[in-house]
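Pasting in a structure now, in structure tokens, and then I'll have a few things to ask.
All protein chains of the complex are present and in place, except for one that has been dropped.
Then we have subunit A:
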Amino acid sequence: IAPPPLGPPSSIAPPPLVPPSSIAPPPLGPPSSIAPPPLGPPSSIAPPPLGPTSSIAPPPLGPPPSIAPTPLGPPSSIAGPPLGPPSFVGPTSFVRPPVAPPPTVAPSASLSQPLSRPPMGGSSTSQPPPATFQRPPITSYPTIASSVAPQTSTNQQQMQRQYQQSPAAAVYQSNVTRDGWNVGWGTDSVDLLQQRQVLPPGGVEPPKPVLAQDFVRNCIPDILRCTFTKVPETKSLLQKAKMPFGILIHPFKDLEQLPVVSCQQIVRCRSCRTYINPFVVFRGERRWECNLCYRINELPDEFQYDPVSQTYGDPSRRPEVREATIEYIAPSEYMLRPPQPAVYLWLLDTSRQAVDTGYLQIVCDVLREQLDNIPGDRRSLFGFMTFSATVQFYLMPEESDSVNMLEVGDLEDIFVPHPDDLLVNISEQRDQIEKLLKTLPQTHANTTHTQSALGPALTAAYRLLYSLGGRLTVLTSILPSIGPGILKAREDPNQRAATDVLHLNPATDFYKKLALDCSGQQIAVDLFTLNSQYIDLATLSGISKFSGGCVHHFPNFHVHLNPSSVSPFVSCLTRYITRKIGFEAVMRIRATRGLTITNFHGHFFVRSPDLLSLPNINPDAGFAMQVGIEEPLHNIRTAAFQAALLYTSSRGERRIRVHTLCLPVTGNLHDVVNTVDQQAAVALLARMAVDRCQNSTSTDARDALVNACIDALTSYRNSLTQSPGRALMAGHNLKLWPMYTLALLKSISFRGGLSTKLDDRVFAMCELKTLPTRALIASIYPDLYPVHNLSESGALNIDDEVVPQPCRLQLSAEYLNRDGAYLADTGSKMIMYVRSSISTQWLNDVLDVEHFAAMPQMIHELPELDNNTSVLLNSFIKHLNNNRPYQSPILILREDSPARLQFAQLLVEDRTEGAKSYVEFVQFLSSNVK
């Protein structure tokens, strides 16, 4: 709520209202983008002819043309709130105008934007007493009337569009109005038995929670997302909805704009310790009501000062109450000890098998290249250890510039020799580090050890980092075979296709216990496995799971035998080394009173019911929490979740990143079911199913997924006012659920019947647990684009580069033409599939080959050629690669390539061995939904 002094209308010159944005980078985000058009056009639109008499004139533009430009101006810079009192003038009169076919009114397209928020325009002309404008009562949020108005108008616009598009409207004349409304409100439904194409060609956008305070920006769904956009009021309602309730969070996501606040006192609720956020209610000037526990708190004096405009007296303009995602620089009371330096310790496998893959050279090269890009400050420490049948330490004493290797063979009770010389300062002893990186591969080139003492090496690393904390990176490629932590090959290759998968649980608790010890000392262990043989990831991953680390798996990595495996490894490693990192972190999730977090999913250690201990936090880690309703949320209009991540940045600053998501509460089953966020729900179910696999059996987990889908569709059916007969109805927000469920059943984690290596499966499960929602959905249901006919129509123009936007296709072979080329994008890799009748022109343009027969079986790089087709395709792929941790490797397959199975596996809607096709699955669901 930002009630800037509107003053008397005449003084509403827009520019002065725009505060210099020094602290809060996007304080005026969307509004400012609206600002220009209204200021411009009005003068051209408002020429007197429209005057008071003209009936077409949108009322808001109202009588005196001289005022017309001004009313449109201010609201744009005010992000909404002034709607308050004036809109009472009569919402209806404002709602209507956009409905009347605008073309006659709107001389330019730019008008349609201001029109969608008409009430503000008219408001100032209707002369409410200026006094109320000066300071609209902060406590009174715009009432329903005012906030509904803009929505209604946009909805109706949508509705009109739908009229023109949907042929159904023509057929069912009688239902036109109702359908239109349904579409407008997002409650339209489809019969899944009839309608096979349910995927929106433009991609799925997460539904947005609609709040009464819709001028306040909510947390973006990529960071914090709830499975419902309207929270059910009571437990029984949630049970009736039969859908999972939870939140998905990506707390340390790389953000382009993040307001950072440094203040002496961070304003928090005194009873529940919630950070002040945009959804609190101000009670007068000096007090605010917490939106989680409803305690009334005092505002400190400092909060009256607005750092943006450098003025006093208006707490509602502080960035803390304008941004749902904000970062604080924490004062000293948030530190248990002085912020730790960035500490990086690498633990590399130097057994014969590992050295043979050639990974050591690559790791050393990448590290040497990126040594300057490792996040940290002057205090950063760096160290190396290697292990084979013994554990090797590398001493880099400060006084000399030599590097000495020490080998320790006593594995039962390992000790750390000269701990002071093992971790060295990156900036001061850089030469030694470089020297070590240069010589390391040669040192071990002729090793004859074929055993791995991973357990003792980890223990030694833990002891080395004990007093400091930091990040331990482990690269290993064989099963630990000596010393404590020894593992056995448990996998039976003949059982790889079995429906019930065994050995998904750890064989020993050695790694888990060590991970808990590490977690207590703020050490995170990140695991890279580069194995060609079974390595028991189910047990090994414990070391990362409970210490807040990440797991990366590169099966069959070999520099010479499998050259295509190198580039993904290099790009992943580069990203890993250079990405941001937070040390000694904790994350606390708070929720409105009555809601409790029941289960957590991700890599961390749960220290108390709402506190996760994360020795390290990385920007690619996602988390999920299941939420339960303990007390009914009666008489509450909104529920909120707040995630606060306290961490030490690599520069030694203690920071708190706070995300707040606010959702409306509803007591209506229809609302709950209709506003579910299917992607979030499926992502949460996938995580729950992974747990089920571990605690029970895979068959059980698969059944649970199917049952969840049946339940969701059943409760949708029950929420309909009239019985749909035999049709399998699914709402707009539900129609992709069966498809995603089917995709999950066929994903590497849960599939049965297809031969899957145990390690691959366990890794896929780790990914399901930790991927952020968008990446998770892309990994189970990849985006498929036709790329043989990219055109500039409908293309985006980003930085003078034309980015074509082909429609997404559903993942079934029936949508693939014989003369096409298709790109499947799973987020972690892209596969382009070139069909045999593809035009030679296209092959020539894009791949620089004469004809299909001349095309190699597999290509690992897309050439950049100087013609339009190639430029379009390359810019499209570059666009897809934006906003992801690292560039996805691309694989180009021709239709008859032996590797085409890789592509065929992605077509999850087709029937595969032991699994249904989409049509069969929907029929199966329909027979079970009653």
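Convention: contacts are C-beta pairs under 8 Å (C-beta built on N, C-alpha and C of every residue); 3 or more make two chains touch, one makes a residue touch a chain; residues count from 1.
FYI, contacts and distances are computed from a predicted model.
Using the UniProt record as the reference, specify the protein name of the hidden chain from among "ER membrane protein complex subunit 4", "Signal recognition particle 9 kDa protein", "Protein cornichon-like" or "Adaptor related protein complex 3 subunit beta 1".
"Protein cornichon-like"
Could you tell me which of A:G358, A:G628 or A:G652 touches the chain that is not displayed?
Once the missing chain is taken into account, the touching residue is A:G628.
Can you work out which residue in A:N599, A:T697 or A:N718 touches the chain that's missing from view?
A:N599
Using the document's definition of touch, tell me which of A:W346, A:Y359, A:F510 or A:F569 contacts the absent chain.
A:F510
Under the stated touch rule, tell me which residues of subunit A contact the chain that is not displayed.
Spelled out for subunit A, the touching residues are 505-510, 512-513, 516, 520, 545-546, 596-600, 605-611, 626, 628.
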